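Before I ask anything, here is the structure I am working with.
The other protein chains are all here in position, but one chain of the complex has been omitted.
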Amino acid sequence: MSARGDRRLAAGMVGGGDGADIGKTHRHAMRLDDQYVLAAGVFGRTADTAARVARDLGVDRVYRDHHEMAAAESDRPDGVDVVTIATPNDSHFDVARAFLQVGISVVCEKPLTRDSTSSAELTAIAESTGAILAVPHCYSAYAMVRHAARLVRDGALGDIRLVVVEHASGWASTPLELGDHRQARWRTDPDVAGFPSVLSDLGTHALHLLRYVTGLEPVRVSAELTTLVPGRRVFDNASVRLTLSNGAPATLWASMAATGNEHGLRLRVFGEQAALEWRHEDPQHLTLRGRDGAATILAQGMGSLSEDATRLTRPGMGHPEGFIEAFANFYRDLADLLRARRDGTAPPARELSIPTGVDGLIGVHFVETAAASHALDGAWVDAPSARVMAGV
Amino acid sequence: MSARGDRRLAAGMVGGGDGADIGKTHRHAMRLDDQYVLAAGVFGRTADTAARVARDLGVDRVYRDHHEMAAAESDRPDGVDVVTIATPNDSHFDVARAFLQVGISVVCEKPLTRDSTSSAELTAIAESTGAILAVPHCYSAYAMVRHAARLVRDGALGDIRLVVVEHASGWASTPLELGDHRQARWRTDPDVAGFPSVLSDLGTHALHLLRYVTGLEPVRVSAELTTLVPGRRVFDNASVRLTLSNGAPATLWASMAATGNEHGLRLRVFGEQAALEWRHEDPQHLTLRGRDGAATILAQGMGSLSEDATRLTRPGMGHPEGFIEAFANFYRDLADLLRARRDGTAPPARELSIPTGVDGLIGVHFVETAAASHALDGAWVDAPSARVMAGV
Amino acid sequence: MSARGDRRLAAGMVGGGDGADIGKTHRHAMRLDDQYVLAAGVFGRTADTAARVARDLGVDRVYRDHHEMAAAESDRPDGVDVVTIATPNDSHFDVARAFLQVGISVVCEKPLTRDSTSSAELTAIAESTGAILAVPHCYSAYAMVRHAARLVRDGALGDIRLVVVEHASGWASTPLELGDHRQARWRTDPDVAGFPSVLSDLGTHALHLLRYVTGLEPVRVSAELTTLVPGRRVFDNASVRLTLSNGAPATLWASMAATGNEHGLRLRVFGEQAALEWRHEDPQHLTLRGRDGAATILAQGMGSLSEDATRLTRPGMGHPEGFIEAFANFYRDLADLLRARRDGTAPPARELSIPTGVDGLIGVHFVETAAASHALDGAWVDAPSARVMAGV
Partner (left out) sequence: MSARGDRRLAAGMVGGGDGADIGKTHRHAMRLDDQYVLAAGVFGRTADTAARVARDLGVDRVYRDHHEMAAAESDRPDGVDVVTIATPNDSHFDVARAFLQVGISVVCEKPLTRDSTSSAELTAIAESTGAILAVPHCYSAYAMVRHAARLVRDGALGDIRLVVVEHASGWASTPLELGDHRQARWRTDPDVAGFPSVLSDLGTHALHLLRYVTGLEPVRVSAELTTLVPGRRVFDNASVRLTLSNGAPATLWASMAATGNEHGLRLRVFGEQAALEWRHEDPQHLTLRGRDGAATILAQGMGSLSEDATRLTRPGMGHPEGFIEAFANFYRDLADLLRARRDGTAPPARELSIPTGVDGLIGVHFVETAAASHALDGAWVDAPSARVMAGV
């Protein structure tokens, strides 16, 4: 979408070029509400690659590296407000530091850095320069997770007695790293991802979800790290016990090798008065269980939800998360078709997937035929031939 | 996001200004893949309103009405490629005709027009001028619906024997129209929405989904239209029998008054060899049932899905529909905070919802503590104080 | 189980011998609460068969036919209180009449008889002789169905506005009748089961469930009967519209050819204030939906259920329907093993499926080891070798 005036923020990106899924996801997310203009970036290793990526993304200012970018952008009056770091774990520290030091805010994927000393250094720099250092533990941004946190804060569960959180995915239950799966290769390389790779990648999400919803912090930890896929060089499964800051016990299970699982992020919080459960496989619902055993399922969009949830709901009640993506799919197919028309090239074979006026006409015919049948007390009425309609 | 070069299409919009949810949804969808620039439009009744909306949306060219817009845009070399019509049903025909006649493609919500004669006129105009007239029956754009259609085409179900489709929502199970619910008021006004309102609004979606997945057309119709909410002026519930083009029976149930239902769109197709089921409440899954009674649930992102599905999947396996929206929520909150910083205004109270470097640091500490515990054969190890960390 | 005194009733059975599943089910059901002694019956065509069945069932009094049985039993002071008819549909009338005429109560499967005239004759005879004529529409005997009916009676749903009931099974989605499937053969024979076979078999259950829960009666009917399996001689699918006695519309879908479905009985009742849903695939839960879209799932055994439900719940909260059957499986395997011991025959191979004292011992060891680990602050403690334990 085009510029909508000066309320939009200037964004930059380091990494996230070719084949980098996470870069794409950040851009999708930035676009949705039209709050950012992607204005500058560092993309890829070579100047050619970088220029091509920048052109595809409509980015005007391309830099060779983050040092050059930080210096130049901090000098410009219209320099970027925020930079997204979409590079592998081992470069997070250096890139983030470069921007934070000059007061440019940063969005950095977890794990923030490779050790807590360097992470603490980054938070200290951000504190001193007033820049924001944000980490996209974005599961806490689901409307129903926000509502869950609100319920806990408002006392709906009573004292929290026990928390069970899982982030047990099956994505790497085979030795993908032996093939050419890029993410699998670096996530199973101890030099890049660290030995407790599964905890850095998934365990930290599970922990943040637990902390976000309950408001409790872990005060002690007992962990068993295991390797489920034979030959793998990092731990791909972890069973962790926590004692939380209110004394309650918790368990956290993180796995990248839970055969057959989808994403596997799931939180259960048991309180004195009630319990709640949220699953990432069904993100637009939240289950509450009372002491009598009744389970109540709340749905995104319900009028009775807290403002924390409703402000994040784009389509209304009944339209699940993902509706906008389906709508965007429609528009993407349409764009392909329109461009083919404009450019005089052959339309894509999937042209037929786009509902057209003929579909609209069939719909109107359907309504008319149904109304005619109803007027005849439900008698059968022939529908106009679709073939004829399509030929109109 | 900013312009990304000349591959993007110029889009226009008529309607969809203040308080119009559907306009917002169209814009969200257009933005996601960055294929469109919203360049022109007609917004609202007064010049002031229109100017404000256009400014908020970053739209350069604002027109008084669709006639003026059609004339001007068709004259410009950089005129809009496509116009989205987001006005109430009764103006669809006039607006769509204005653009189609000058060869500008149109996206028009269903019902296309108020009767089949006028709908047929539009499809004829589009045919003659070569413009695309697209109708966003966007449920057919879900990846798993595409996969369902592919399975049917490839014969995985064998001959289709029976189809059961429902679009039974509970959104208007109370007399909302007596209050100030804008959509309820026009959807229950027979002069605007027609008596078979529920069929026009929801029944046509259900019909399109049936047609899209099965490739079959209705050839005869028997309908019972009823009014469930006492005093309502249109039919809010419909039970329809269809005979499909291959002779198979089908039932279609549309309701806007199915108390307590969410969106309620659900398709079941029964074939000789297998059956399939898709529910809009859980759009990223598709259930197949074999003749032996085993039910197999396919998930978006699985490597073994058809290209029809995988090309539409933005994040990978395990990330449900909606993940991008959660991610966008994160970025929206961040934008609010960054602007507050930039403008020197008070940060929003929900600032705390944004995971920051402290959260990242806690995550890294967690990984380190867990690794230390593991090295001690699972012994309990104290986690650094969150309070201390937050104070870093 | 052995006799428990004179509170038990004397029961008889006609049919239900070799290979007759429904006879077995009736006997299982009679045994569970130990309220009946099966004392007399007519089994099979030949005297030999009948005698063998009677011996296996422990039935003392065996008759050649129902006429002989009715005469003899009505003469005895200890004659049967009730007779279960487990013969094919076409003999129901004659058998039921024989017993009802002499004042013996009857349990007769639906369809009661082949036409309403003869059914009415039976109800009239029962009325005049004071015998009970009971029809096992036993879905209405689930605890959660009873609770559903109670909620409707107590006004929890408000006025009933719409009912949707399905009994769509997939059991005969292939032409089973061409093979040696006994039930499929008679249920697809129009001379035995009638042309609307699917309605007689499944539609009547769906109708009774609707009537039982809502308390409403059908006052008019519009039906489409179809044959989904090519070559089948009866209708195997039915789409029925009903107008109920309060004016509300209803739909009833019955199918024996819904490919891949399990039992497929499901009721949805939409009221002014709330809606309810019950599915036979998950019989121990009942879902209520409020006008705001929240869905509350009630579970059998909850303390807050109505007496109508709780009086029918054998094990407590959390033990699903079927727990008793699993328990009975344990006892059945044990009986096989004990008999093998007693008779000196080889124990069945599945002997190992019976949990024994070694399993009990392993359990106790587990508790002790876990307690020891806990005492050591969660340190790992070796469990005693299972091999050693098994050898104790």
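Think of it as A, B and C in the order they're written, each chain with its own count starting at 1.
Just so we're on the same page, contacts are C-beta pairs under 8 Å (C-beta built on N, C-alpha and C of every residue); 3 or more make two chains touch, one makes a residue touch a chain.
Bear in mind the structure is a predicted one, so any value in this text is a computation, not a measurement.
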Among shown chains, those touching the left-out chain: A, B, C
Per the touch definition above, residue among A:50, A:70 or A:257 touching the missing chain: A:257
Selected from A:21, A:90 or A:224 as touching the chain missing from the view: A:224
Residues of subunit A (touch criterion as defined above) contacting the omitted chain: 161-162, 164, 170, 173-174, 222, 224, 226, 228-229, 237, 239, 241, 249, 251, 253, 255, 257-262, 270-275, 288-291, 293-295, 377-380
Absent chain, residues of subunit B that touch it: 222, 241, 292-299, 301-304, 317-318, 378
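Methods note: only the chains that are shown with their structure count from here on.
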Maximum centroid distance from subunit B, chain identifier (CA atoms): C
Chain occupying the most central position, where position means C-alpha average: B
Length of the line joining the C-alpha centres of subunit A and subunit C, rounded to whole Å: 47
Separation of subunit A from subunit B, taking each centre as the mean of its C-alpha atoms, in whole Å: 19
Distance from the mean Cα position of subunit C to that of subunit B, given in whole angstrom: 44
Junction residues of subunit A - those touching two or more other chains: 222, 241, 299, 301, 317-318, 378
